[in-house]
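The structure appears below as structure tokens.
With one protein chain held back, the other chains of the complex are shown just where they sit.
Chain lettering (A and B) follows the sequence in which the chains are written, and residue indices restart at 1 in each chain.
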Amino acid sequence: MDAFYGYMLYGISLATMGGIYAVLTLGLNVQWGFTGLFNAGIAGFFGIGAYTTAILTTAPTHRHLGGYEMPYVVGFLAAMLLCGIIAYLVGKVCLRLRSDYLAIATIGIAEIFRLILKNETWATNGPRGVSEIPKPFEHWPEPWNQFAFLALVLVIVAIVYVLVEVARKSPWGRVMTAIRENEPSAKAAGKNVEVFRMEGFVIGCMIMALAGALMAHYLKFVDPNATDPLLATFLVWVMLIVGGSANNKGAILGAFLMWVVWSATEIVTSRLPDELAIRAAYIRIFLIGLMLQIFLQKFPQGILPEKRPTVPKSNRNSETV
Amino acid sequence: MAEFINFYFIPGLILGSIYALGAIGITMTFVILRFANFAHGESMTLGVYFAWTLVQLTGLHPLVVMPIAMVLTVLYALSIDRIFYKPLRNAPVVMLVVASFGLMLMTRSVVQFFWGVQLKSVLPGIQKPIMVLDYLRISPKHMMIIISALVLMFAVHYLLTYTKIGKAMRAMSDSPELARLTGIDTEKVVLATWVVGAALACAAGVFLAIDTHVETRMGFKLLLPMFAAAILGGVGRPYGALVGGLIIGLAEEISSYPFIGTEPLLNPGYKAGVAFAIMIGILIWRPSGLFKGKVF
Partner (left out) sequence: MSVIELQSVYGGYGDTEILHGVSLKVEPGEIVVVIGPNGAGKSTAMKSVFGLLHLTKGEVLLDGAPITNTPPEQVVRKGVCYVPQTENIFQSLTVEENLEMGAYVREDDFKPRLDEIYELFPPLAEKRKQSAGTLSGGQRQMVAMGKALMLEPKILLLDEPTAGLSPKFRGEIFSIVKTINGLGTPILMVEQNAKQALTIADQGYVLVDGQNKFAGSGRDLLEDPEVAEMFLGGGKAAGGENDG
């Protein structure tokens, strides 16, 4: 019975984290799948969301900025708003250039953010992070509090999914597809490409901030190196590519699937003797990376390919002639 | 003044040379292979660990084993290209960037797996600085780095200016399409780009290791400044990357000099942000960079 209880709690935590990553992946899909933008600083926007809500909702303490003890909703909304503003500023500079530039700039943003977290210890408590973040339902008896939080996450996943699906099928979404497929003719048709891209970028970042906020409340703790930020960014990309880019269902599928794979491999390697167990983490990363390469080469559409009427694809080579 | 030169300017020059050498590979890959290679930093990391292993095995000075390490790093880069990048040659650019992102993590994991994450040293021992002109204090290892960097830069210059393949590389940097139309053997140039880029990356990494230490995150830490240097100099301009690297290295080190009063101008904790700030600045003011490279 105890074992079953343990498995159930583990299952709930898997599903919860999977759900949080699903929100992240949906956000990335708006940027990549819809708009064709490469955001390599996911961890940064995620972190901004996490810290914003942490600072706003925690009790007063001398260790870091905060003490506002705001309700969760305020934390979430503030996280999204702040991220949106930062995304707007980053976008203003980089969106008119090629996707590589955006990738570099977003990695830069994530790094800067990490530096701020580490250096401005008066606000963030530096490397030690912000702890004792309130968690919805935490005063409920176990295991109901876990279930309730999971339900909250799943509801948010559902809401985000519905919103992005509606957006995808709307005229706005169709313009995005047109821009992604054949920018010159979209421009010729009078669409202000920059504005659309900005909208895609900002909305995507705001969704990521929401995921960050959820994570902060779930773990009740955030720090600058919560997960290796690079790894988190990488995992989300793998989730999207494997699941199916430009497909929202694929994004969710990829998130849960890869999270389960990632966690399952952790169980396997944790059974190894200590010496190997540490190093095993690197094998896991290597294998996930390999999986990504295989998908990029053989199944670039992912498990669930994008479903939409076939639009004549502009051949990459044709741009050069 | 002496303090400025010894503790800020010279370190800036060293760091700048390291950035410069790494950035050359990045800028050429950017334009000849058409993507931002996120895994370039890991060529540096791997190269350093090769060098470290060779030093352990032979007891020789790191600069002596460096050529061998460079060869090994080149082999790595060529294999990576063959297995992971070549199949994606005609895919949308972003796929290549994603692939390179994945390779960055894969390579780093391999390094971490085989060598572990503890800091290592490639040139143990403390060295007494040499006094020059009773004024400048330069440690022998800095001298070594500066001289070696100059030699490499000269070698690159020679390659690019006096050899057929070097000119073909510059031509392809200007316009890959025209290079193809002209009959230039583009695959050969691609290979040459990897060779030069990887060799320089290895060297840059070894210099950094000599100056500081060996650790698995070296490559990633250098990635942003190298990209910034390439963009600052003008994408596709190898000499631009050189100048860009030097500027950024100097800016980074000098930024913590107490120009006003006794406090550093910039909190040294934010040194790593200097490169980024410069990059954003150049992207806003003049995206084609100092030497008018490509803007995409």
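The rule is simple: contacts are C-beta pairs under 8 Å (C-beta built on N, C-alpha and C of every residue); 3 or more make two chains touch, one makes a residue touch a chain.
Only a predicted model underlies this, so the values are computations on that prediction, with no experimental measurement involved.
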Candidates B:Leu123, B:Ile184 or B:Leu283 - the one touching the absent chain: B:Ile184
Interface residues of subunit B (partner: the chain not displayed): 164, 167-168, 170-171, 173-175, 177-186, 237
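Criterion: only the chains that are shown with their structure count from here on.
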For subunit A paired with subunit B, centre-to-centre distance based on mean C-alpha positions, whole Å: 30
For the subunit A and subunit B complex, residues of the former touching the latter: 32, 36, 38, 40, 93-94, 97-101, 103-105, 107-109, 111-112, 115, 118-119, 230-231, 234, 237-238, 241, 279, 282-283, 285-286, 289-290, 292-293, 296-297, 300, 316-317, 320-321
For the subunit B and subunit A complex, residues of the former touching the latter: 30, 35-36, 38, 84, 87-88, 90-95, 97-99, 101-106, 108-110, 112-113, 116, 176-177, 220, 223-224, 227-228, 231, 267, 269-270, 272-273, 276, 279-280, 283-284, 287, 295-296
